[in-house]
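One chain of protein is taken out of this complex; the other chains stay put.
For clarity, chains are labelled A and B in written order, and residue numbers in each chain start from 1.
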Amino acid sequence: MTPLAMMLTLSSVLFALGLLAVLTRRNAILVLVGIELMLNAANLNFIAFWAFDSPGAHNAAEPVLSGPMFVMFSIAIAAAEAAVGLAIILMVFRHTRSTDLNKLDSLHG
Amino acid sequence: MIPLLILSPLILLAAIGAVWMARPVHAALMLALTLALVAVLYLALGAEFIGLVQFAVYVGAVAVLIVFSLLITRPGDEAEEIERRPRSLVTGLLCTLPVMAVLAYTAASGSNIKLIPWQPKLSIAELGEVLFTSHAPAVLALAVLLTAVLIGAALFAREPDKTQDDSSEK
Partner (left out) sequence: MNLFAAISTEPALWSPEWLPRLPQRLVEMLLGFLGAPEWLVSIAGFLVAAGTVVGVFLGGFALLSLIERKTLARIQNRIGPNRAGWFGILQPVADGIKMLTKEDIVPAKAEKFLHLLAPILIVVPAILALGVIPYGREWTPVSLELGLLFFFAVGSLTELSVFIAGWASGSKFPMLGAMRAISQMVSYELPLIISALGVVMVSGTLSLPLIVEQQGGFHLGFIPAWNLFTPWGFFAGILFFICSIAEANRCPFDLPEGESEIVAGHMTEYSGFKYALFFMGEYLGLFAISALGITLFLGGWQAPLPGLGFLPSWIWFFGKLAIVIFMFLWIRGTYPRVRIDQLMRFAWLCMIPMALLTLPAAGIWTILNRDGHGFLAWAITVPLLLIPCVIVTVIFNRRLASANRTYRFAE
């Protein structure tokens, strides 16, 4: 197994674990935990393709930075997503006194 | 290669913990561990800047935010979670395993092309230059997004009545 294949397998398992958390957890905050895992799996792929690329594929004069660049933006957006997500969860909690997603089935607050 | 071999099982174990721990705070702490280990993997692969940013943002901010909101919402005890877990696990695995199988198969089969690890060096000077020249529109868009998020989160999390929020969360 090449290092690249290992990294990709690792990230696919990580993604699946995140998906599992999103599907099975009832607590809204822990669903967010699953989403963070999935985001990280995607980031891992970017770094993997950046780190284990073939040397001849690029113009040597040009720095290859697409991978890290994507990861930087994705980290920033993940932080924003966590902040907004948690704020929404807190607001829901204030209305219903619960973060259990199964209990949020009424259409009026 | 060696750091990858050591770190990948650790990352997976920590991630399984984050998914499987019944107590919400334990799950959140395992998530923090997972993210920290991924940051170490980035460091080992030569992307130091990304690794340290990942550590500062995820462990220092996102994980802390998550445990803080767990503290505020105080989820109930985990007996119910443990009780309904077998059922939910079956359903969850039914949905998840095909996804994982497809992804892992593609990853393992598609990358048989000989790609030589070339260990590129991530130079922050170059990164900064590219970030503020060719990627400047993206940076501006991100700045607008983050400002909107700051304002939006502050508005959302505010107490609806006029009591003073003495521990303003954010």
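The criterion applied here is as follows: a contact is a pair of C-beta atoms (placed from the backbone, for glycine too) under 8 Å apart; a residue touches a chain by one contact, two chains touch by 3 or more.
Since the structure is predicted, the reported quantities are computational estimates derived from the model, not experimental observations.
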- Item | Displayed chains contacted by the hidden chain, counting the whole assembly | B
- Message: In the whole complex, not just what's shown, which of B:Val19, B:Ala32 or B:Leu131 touches the removed chain?
- Response: B:Ala32
- Message: One chain is left out of this view; which of B:Leu5, B:Val64, B:Val102 or B:Leu155 touches it in the full complex?
- Response: B:Val64
- Query: Out of B:Leu7, B:Met21, B:Val38 or B:Val53, which touches the unshown chain?
  - Reply: B:Val53
- Query: Considering the entire assembly, which residues of chain B contact the chain that has been omitted?
  - Reply: 25, 29, 32, 43-44, 46, 48-49, 52-53, 55-56, 59-61, 63-64, 67-68, 71, 121, 124, 163-170
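Please note the rule applied: only the chains that are shown with their structure count from here on.
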- Note on the structure: Residue set of chain A touching chain B in the complex reads 1-21, 23-24, 26-27, 29-30, 32-34, 36-37, 40, 43-44, 47, 50-55, 63-65, 68-69, 71-73, 75-80, 82-84, 86-91, 93-94, 99
- Note on the structure: Per the touch rule, the chain B residues reaching chain A in their complex are 1, 4-5, 8, 11-12, 15-16, 18-19, 24, 27-28, 31, 34-35, 38, 41-42, 45-47, 49-50, 53-54, 57-58, 61-62, 65-66, 69-70, 72-73, 75, 81, 85, 88-89, 91-93, 95-97, 99-100, 103-104, 106-108, 111-112, 114-120, 122-123, 126-127, 130-131, 135, 138, 142, 145-146, 149-150, 152-154, 156-157, 159-160, 169-170
